[in-house]
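Removed from the display is one protein chain of the complex; every other protein chain stays in position.
So, chain A:
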Amino acid sequence: MTAELAEPASKIELPAHIGGGGEIPTFDVTLRVRRYNPEVSEDATWEDFKVTMYGTDRVLDALHKVKWEIDGSVSFRRSCAHGVCGSDAMRINGRNRLACKTLLKDLDTTKPITVEPIKGLPVEKDLIVDMEPFFQSFREVMPFLINKGHEPTKERLQSAEDRERFDDTTKCILCAACTSSCPVFWTDGQYFGPAAIVNAHRFIFDSRDDAGDMRLEILNDKEGVWRCRTTFNCSEACPRGIQVTQAIAEVKQAILSRKI
């Protein structure tokens, strides 16, 4: 009984020095991870891990290698690992990024790569933070369609221009990279934060939605849009490239033009 080969072996003879043809270069990187375990110590410490990685690897791959091969207690969140779910936002070399969208070769691999939890939210363990305050603000801006009219029997139609008005803010994946990069949020946890305002913007400027005024009233709070100092940290941090600061400015404009 002979097993049939799925694919016949290649007939081309390759000299040994060519290798597999297109081998990916490897390099050593030092990952400096902020470790925190409240069951062991109240203090957070840095821990270095030296790993050999490939040129196509991302920071997430390095973290996986550390967790799977060196120290299984390293804790971090990730789900899809492809920049869609928004679970693995962390502070990489001092900037908020998604670990799954940051290629190691784009960072300075001669120095240790620092990986910390995102700032401003309570750390639970290592790179995992408590996202509940973040989602609380998100919920408060009512991020869902509110329409007072009768429910149509078919799709709610919208012109391409009307859709374009809020297109940018539909891209949010709720990773918290923006809110946790905001210096106002670091000291004032009550601030709604960029992400909540972005998601309010998405419905305020939606022509099918009728509760824009309610959302503007919510954000006309002392912890609302007026807390924004336009430092642009959020726009820079957003892994989806949303112009967050511009969205906040548009909400400010909308509140002003409604009141005056």
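One rule holds for everything that comes next: a contact is a pair of C-beta atoms (placed from the backbone, for glycine too) under 8 Å apart; a residue touches a chain by one contact, two chains touch by 3 or more; residues count from 1.
We adopt the following convention: contacts and distances are computed from a predicted model.
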item: Hidden subunit of the complex - UniProt protein name among "Transport permease protein", "Succinate dehydrogenase", "Mono/diheme cytochrome c family protein" or "(2Fe-2S)-binding protein"; value: "Succinate dehydrogenase"
item: Full-complex contact with the absent chain, from A:G83, A:P194 or A:G224; value: A:G224
item: Positions on chain A contacted by the hidden chain, ascending; value: 38, 122, 124, 130-133, 136, 183-184, 187-190, 218, 220-224, 226-227, 229, 252, 255-256, 259
